[in-house]
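Taking it in order: structure first as structure tokens, then the write-up.
Complex shown without one protein chain; remaining protein chains in place.
The first chain written gets the first letter, and so on, giving A, B and C; residue counts start at 1 in each chain.
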Amino acid sequence: MSDVLSLIIAKYNYWLYVILMMIGLYGMIAKNNLIKKVVGMNIFQTAIILFYVSIGYKTNASIPIITTADTAHGVVVRAADYINPLTSCLMLTAIVVSVATFGYAMALAVRIYQRYQTLEEDELRMRLSEE
Amino acid sequence: MHWPIDIVVLTFVIFCAIAALSVKDLLATAILFGAYSFLMCLLWTIMGAVDVAFTEASVGAGVSTVFFVAAIFRTSRRTKD
Amino acid sequence: MRVIAFIIVCLTGALLLYGTTEFPDWGDPKSPASLHVSNYYIEKTYEDTHAPNFVTAVVTDYRGFDTMFETAVIFTAGLGCFLLLRDFREKKEHYYQHIPTGVILHLKDEKKSLPVGKEFGYMDKEWVPPDLINKTVCRILIPFIQIYALYVVAHGDYSPGGGFQGGVIFGSSLILLAISYDLKTLVKRIKERLLGIFAALGVLIYAGTGVLCLFMGGNFLDYGKLAPLLPGHSDHIRAYGMLVVEIGVGIAVMAVMTIIYINIVSEGRHDEGL
Partner (left out) sequence: MENYPALIVVAPFITGLLAGLFVWIEKRLSYPIVLTGLFVSALSAIQVLIRVIGSGPIQYKLGGWSPPIGIEYRIDLLNAMVLCLVSGVAFLNLIASYKSALKEIGDRASSYFTVYNLFITGLLGVTITGDLFNLYVLIEITSLTSYAQVAMGDRDRGPLASLNYIFIGVIGASFYLLGVGYLYMYTGSLNMADVAVLIKGSQGSSTVLTAFILCILGIWIKMALFPFHVWLPNAYTYSPVIFSRVVAPLMTKVMVYIMIRLMITVFGYDYIFNTLHLSEAVVWLATIAVLAGGVMALAQKNLKKMLTYIIVSEIGYMVGGAWMGNQLGMTGAILHIFNDALMTFALFLAVGNMVYRIEKVDITDLKGLFGKMPWTMGGFVLAAFSIIGVPPTCGFFSKWYLILGALEKGAYHFAAALIVSSLICAVLFFKVFEICFFESGSHGHEHSSHGPAVIEEAPVSMLVISGLVSLSLIVAGCYSGTIVNTIILPFLK
């Protein structure tokens, strides 16, 4: 029993990120409304960010900022005391990319609605085949 | 040991994600999506990635929701799925 | 469609789960991911750059080149929204409110307009402006939000935050102004031209810093070479370089967030919105 529990604790973060990613991907492919698709896209991207942040986590480690007390007395910085800063850095970039895509996709949705008065994909397809 | 908090928040995150995708009112989706982002930000704070969490709080729960509501204001709340 | 989606999703999920089987435990400090490069960042950042926040140091210095393009991504999104939605045609109808009496006037002639001031006020067709309490609270809040945003930008290398977050907060304070009053107030205060210039200028500050480093004889974005140009102790020169770059990012992000909001909410006409 304790083996199973420790396995779950060790891995559930990765499992749940996969589930979250599947939800996002499903929303992106199967949903009919364009804005819902955009939401699915964003969930998909945040799931990836969750994955990266999970990689960077270390147990019993602090946030990646040196306190002034450490720097003042020339204490040697131990790597195990701080979480991995690299993944955080990468994910800052990824968040920025995702918000840029989100904003632009919303603008596109507004533009499409202006033209076709609908955001449902099947209705759009019907309108297109009529023309 | 953060894992009990972590697992509770993760479960909430997944509920929010499913709810945001299945609600039939887009304004509700916007709010649920904001909640999702905020819970995600909480999760990352627990894991110590404060910068990422800060960004997500200001972007995901803040500006994204505003863009979302603005887009709904200009399109429609109605959706079939 | 749903069936296909379900199959694709399940296949992807299975692949990803298969990939995780050999992962080290979550939070294992000895996993390869936290040993190779990241240790260098943790142990040497303070020596190299004198910035206590590792993440900011990695973002703007070690991997500053990524961040430059990240800012460019944001800039592109803003420019894309502008190019896609901006509509320079004036709307034909105008609504005004006669302030002393509260009567709403509807002007159908596009050429005529009423003097907006003490007597007449703008009215939006689709959105009733919020009431006095909202306006007052937001008016009090906005300066503090902006000061906080500036703090976040300036203290990027000491505490969580940095140019991007500060820029977003500043941008959202402007958006709050537009929501609590109306869009015209914002557009009148901050001209579109100014926002456009800010957006490009912010990214240019970043790229220009890099080019300056080229001229000083270093590699692109090698802030260490800027020592003769900046005051202060030469140990801190990289931290100063980061600050300059963060300010650039902040300016660009602030402008772009506002541009995107204004264009989406008014369908590019910049007249009325939420």
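We take it that contacts are C-beta pairs under 8 Å (C-beta built on N, C-alpha and C of every residue); 3 or more make two chains touch, one makes a residue touch a chain.
This is a predicted model, so every value here is computed, not measured.
Shown chains touched by the missing chain in the whole complex: A, C. Contact with the chain that does not appear here is found for just one residue of C:E70, C:D182 or C:E267, C:E70. Screening C:V37, C:L105, C:V137 or C:L229 against the full complex identifies C:V37 as the residue touching the chain left out. Within the whole complex, the absent chain has one touching residue among A:L34, A:I65 or A:I83, and that is A:L34.
By the touch definition given at the top, chain C reaches the unshown chain through residues 15-16, 18-23, 31-38, 40-41, 61-66, 69-70, 72-73, 75-77, 79-80, 82-84, 86, 193, 196-197, 199-201, 203-204, 207-208, 210-211, 214, 218-225. Mapped onto chain A, the interface with the missing chain covers residues 25, 28, 34, 37, 41, 44-45, 48, 51-52, 55, 86-87, 90, 93-94, 97, 100-101, 104-105, 108-109, 111-112, 115, 124, 128, 131.
Methods note: only the chains that are shown with their structure count from here on.
Because contacts link each chain to all the remaining chains, their graph is best described as complete.
Distances between chain centres, each the mean of the C-alpha atoms, put C farthest from chain B. A comparison of C-alpha centroids places C closest to the centre of the full protein. Chain A and chain B have Cα centroids lying 10 Å from one another. Between chain B and chain C, the centres computed from C-alpha atoms are 19 Å apart.
Residue positions of chain C touching 2 or more other chains: 53, 55, 59, 160, 164, 260, 264, 267. In chain A, 9, 12-13, 19, 26, 54, 56-59, 61, 63-65, 87-89, 92, 96, 99, 103, 106-107, 110 are the positions where the chain touches two or more neighbouring chains simultaneously. Of all residues in chain A, only 9-15, 18-19, 21-22, 25-26, 29-30, 54-61, 63-68, 71, 77-82, 84-90, 92-93, 96-97, 99-101, 103-104, 106-108, 110-111, 114 touch chain C in the complex they form. For chain B in complex with chain A, the touching residues are 1, 3, 6-7, 10, 13-14, 17-18, 20-21, 26, 29, 33, 36-37, 40, 43-44, 47-52, 55-56, 59-60, 63-64, 67-68, 70-72, 74-76, 79-81. Residues 1-2, 4-6, 8-10, 12-13, 16-17, 20, 23, 25-29, 31, 33-34, 37-39, 41-43, 45-46, 52-55, 57-59, 63, 66-67, 70-71, 73-74, 76-78, 80-81, 84-85, 158-160, 164, 260, 263-264, 267 of chain C touch chain A in their complex.
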